[in-house]
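Sharing a structure, written as structure tokens. Questions coming.
All protein chains of the complex are present and in place, except for one that has been dropped.
The chains carry the letters A, B and C, assigned in the order they are written, with residues numbered from 1 in each.
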Amino acid sequence: METTSDRLLWMYRTMVEIREYEETMAKVYLEGKLPPKIQKGLAFDIGAGPVPGEMHLAAGQEPVAVGVCAHLRDEDSVVGAHRPHHFAIAKGVPLNEMTAEMFGKVTGLGRGKGGHMHLFDPAHKFSCSGIVGAGAPQACGAALAAKKLGKDWVAIAFFGEGAANQGSFHEALNLAALWKLPVVFVCEDNKYGISVEKGDSTAIASNADRAAGYGMPGVLVDKNDALAVFEAAGVSIDRARRGEGPTLIEVKTDRYYGHFQGDPETYRPKGEVKALREHDPIPALGAVLREQGLLDDARDAELREAIRSKVQAAFDFARHSPYPDVAEAHRHVFVD
Amino acid sequence: METTSDRLLWMYRTMVEIREYEETMAKVYLEGKLPPKIQKGLAFDIGAGPVPGEMHLAAGQEPVAVGVCAHLRDEDSVVGAHRPHHFAIAKGVPLNEMTAEMFGKVTGLGRGKGGHMHLFDPAHKFSCSGIVGAGAPQACGAALAAKKLGKDWVAIAFFGEGAANQGSFHEALNLAALWKLPVVFVCEDNKYGISVEKGDSTAIASNADRAAGYGMPGVLVDKNDALAVFEAAGVSIDRARRGEGPTLIEVKTDRYYGHFQGDPETYRPKGEVKALREHDPIPALGAVLREQGLLDDARDAELREAIRSKVQAAFDFARHSPYPDVAEAHRHVFVD
Amino acid sequence: MTTQQKTRTLTMAQAISEAIGQEMERDERVFVMGEDVGKYGGIFSATTGLYERFGKERIMDTPISETAFMGAAIGAAAEGLRPIAELMFVDFFGVCFDQIYNHLAKNTYMAGGNIKLPAVVMTGIGGGYNDAAQHSQCLYASFAHMPGMKVVVPSNAYDAKGLMIQAIRDDNPVVYCYHKGIMGLSWMSYFEGSTNEVPEEAYAIPFGKARVVREGSDVTIVTLSQMVQKAVLAADTLAEEGISAEIIDLRTIVPLDTETVLASVAKTGRLLVADEDYLHFGLSGEIAALVAEHLDTIRLKAPVRRLAVDAVPIPFSRPLEQHVIPQVDGIVAAVKAQLATPIGL
Partner (left out) sequence: MTTQQKTRTLTMAQAISEAIGQEMERDERVFVMGEDVGKYGGIFSATTGLYERFGKERIMDTPISETAFMGAAIGAAAEGLRPIAELMFVDFFGVCFDQIYNHLAKNTYMAGGNIKLPAVVMTGIGGGYNDAAQHSQCLYASFAHMPGMKVVVPSNAYDAKGLMIQAIRDDNPVVYCYHKGIMGLSWMSYFEGSTNEVPEEAYAIPFGKARVVREGSDVTIVTLSQMVQKAVLAADTLAEEGISAEIIDLRTIVPLDTETVLASVAKTGRLLVADEDYLHFGLSGEIAALVAEHLDTIRLKAPVRRLAVDAVPIPFSRPLEQHVIPQVDGIVAAVKAQLATPIGL
């Protein structure tokens, strides 16, 4: 990614890829779960189908992932949370192994033992966790390592606005600021922590205002826009890379699906998602690209087709990969 | 405590009492520890003497305790930390039972089972904990109860500047602000968390500046002065009592002893304590009282004598109380 | 319970929320705090319908701040309120365990009995639906290991209601663990034996009384929570082969009904502990040790056996997960192996 146009195009393509991925997953996830095994009262069986277990999709939140990761290198670390696909894709985690992991296949990133909230790709320095708020301290550790190794690597901690009320948020921000660690904290404010609205969980309107409590810059990106994120993140990441310390960014973004697949979303005002989707950030960036002559219908169709194939291939790879042998369950508690 | 002069006098008397208590404890604590049991290399035996175990004294920090507690009633709650004597005394915890507790006697507040970091006096709504940062969430609970019960009680959480970097601090402040709880958070900045200076633990100079991150008032009392604390606390406590929500106060104060008795204090600049003691807040408040005609040498001598007797009586009570029978060890894990 | 009582079949989730609702009506001091306990009705439906009935002052959604609201439960309980704090998944206890085990569980003791903390920590446990290593654990033994908490682990709706009412009325901290796979949720396959007849009126089941689910003579299966339902299915299979298994549902592990366990093992001469928690340093060891301490009065016919999650995190992949969590056929196999391993004389 040399020029800005390259990056813009990369952001667009990656957003399309994330969206395609999430929409594909939303469909595949339902396979085998509906109609469920005959059992009284059962409407949906979370443990069934090719992708069992919880599933948190990030459609709508693509700008956060691409706007930040457009600035990153392989050696930079990203720590995500329970809703990790957009970050993983933007960080370059290979789709095949990532998808296979979510199918529980031996070809997966973690040989099937991690699952969708536990994607580890050391080659692309990506990790995540199902525990809300757990990632920020770990990102501090990656940043500390960079500093100790004399590298100009940065670390990104992504988390939700709900996570920003966890004690770990506070501890990590204080540590990062105190030790001037090359870490950027990126809070995705998608308005909800499961069913709880931000106003019912957070004493102030923007987490960016919490940065002052650590003597670090706080930046609010108040629209779900890849370019806006790109700019804010660029400044912060450069700052971190120069050794000038951490930044806290909050981005207002939108969650198009339920908290997890199967979420009845009764807490959500009717029509909210429809309204949000009218401000879809992907066509918005597409329009910018078109204005700049970087995109037209033909190129768009072409890249979408390529992405569809790539995503399809990943799901095929996952589907056709074998499950691990049960002996695998007893391996890797410890490295040998 | 009706008039302001009554309160001023109370603060003075209580500071004298706290100081007398801590100085007496410092002496009694050493009994039986020095010279130690003959054992190679042993200079001091923490488990020996009438008051075994850790001992954290608050001499020098009296203004924080009295300035806040001068505004409190019996029904208001105070949650302290590992250095709790000044708060307990200012909250009206009876000296006899408190001292007996530190001696491990059956007449103690907790029948000897708590010890110096675990003083519980439900009659005066005082509690504390040896876990740094643990008190603030509990104070929120007391405040929540007041709200639910329709009472105008307030709760105070006292903790050190070291504790303000714990996750619990952040979580409690957010909860209190979000739920508009009648709680006042009071941070004692005595410059050290054991050996670690504030600048080596805290990313910003004053925790009062962290209040903005919760949308609550933050107040810095930048001198170790009872009147200054009294004023700041009055405003905050009244605000809480009126149902207008929490406040965070930080007070710059001074620790005259080591972190715990036996602390070699090698991390502390030579002469620091001596310099601090030159600004002793007790004679400072005494001078104000004298100016206002509330105190003279005779009254001072008289009240000091009364306090000395009271403290002496408490230590005598503790000393002459019996130890619990060993069967006591198995009681009160659960209430009956 | 008299036979006149009106009963209906309820899921365990319904039984729990009914119990909480009845206690909230009886006692104004009872209230609920937790993540998504309000409008959502609890991720595992333990509070369904309560928000609508009692409003947001008594069914309180919290920020994702487990330390803050567990601490708040302590402070509120000390003032005489009776909070129920939901820890959505027990797996999250690591972010707030200090408040629970160092304070909620110890303050009464350290206060020499001068304060009481009538709080219920209610939490979802267990795996089997592929929620992986951070959302599938049982962990009840980690609470039971620490002094000062009662630990309740129901296996069915009837017990769940009576034990919840007892938990709320108890003046001590109670950790109430419901297994997600027996709640009777509409989105998770469950063991139907857990959905059973529940009286409409409030009733309390005393703590420390195990239930003999099924009498038998060849082996005692000591178990709890969802595993009770698996043990029942296993016993059916064993019975077909002429093996008679006695099943003991512990129901509470603090207090632990040692008498019922010892009497049963004395009778059958064989002990199998079937547990979904981690194998080592936990519940199954405790039950085995209990028997080992009584070998002067109990004559064993076979070595003790333990089935549990053997020293691995819960793997995500479905075949691996089903392999590491003991299943019905594993119980059957363990009993048969035990019968084939006599203690030599």
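Observations
What we mean here is this: contacts are C-beta pairs under 8 Å (C-beta built on N, C-alpha and C of every residue); 3 or more make two chains touch, one makes a residue touch a chain.
Quick caveat, the model's predicted, so the values are computed rather than measured.
When the whole complex is considered, the residue among C:46, C:167 or C:300 that touches the unshown chain is C:300. The residue touching the chain not shown here, chosen from A:96, A:168, A:206 or A:261, is A:168.
Among the residues A:14, A:96 or A:138, only A:138 touches the chain that is left out of the figure. Residue in contact with the omitted chain (choice from C:30, C:64 or C:144): C:144.
Of the listed positions C:74, C:291 or C:335, the one in contact with the omitted chain in the full complex is C:291.
Although one chain is hidden here, its contacts on chain B can still be listed: residues 36-37, 39-48, 52-54, 101, 104-106, 108, 110-118, 129-133, 162-163, 165-168, 193-196, 200-202, 262, 266-267, 323-324, 326, 328-330, 333. The set of chain A residues touching the chain not shown comprises 77, 79, 108-115, 118, 120-122, 127, 129, 131, 134, 136-146, 148-149, 155, 167-168, 171-172, 174-175, 178, 331-336.
The chain not displayed touches chain C at residues 67, 91-102, 105-106, 109-110, 132-134, 141-142, 144-148, 253-254, 256, 278, 280-286, 288-289, 291-296, 300, 302-306, 311-313, 315-316, 341-344.
FYI, only the chains that are shown with their structure count from here on.
The greatest centre-to-centre distance from chain A, using averaged C-alpha positions, is reached by B.
Central chain assignment: C. Criterion: smallest distance from chain C-alpha mean to the mean of all protein C-alpha atoms. Taking each chain's centre as the average of its CA atoms, chain A and chain B sit 45 Å apart.
Work out the mean CA point of chain A and of chain C, and you get 35 Å between them. Distance between chain B and chain C, defined via averaged C-alpha coordinates, is recorded as 40 Å. Residue positions 167-168, 171, 174, 178 of chain B are each in touch with at least two other chains. Residues of chain C in contact with at least two other chains: 62-63, 65, 67.
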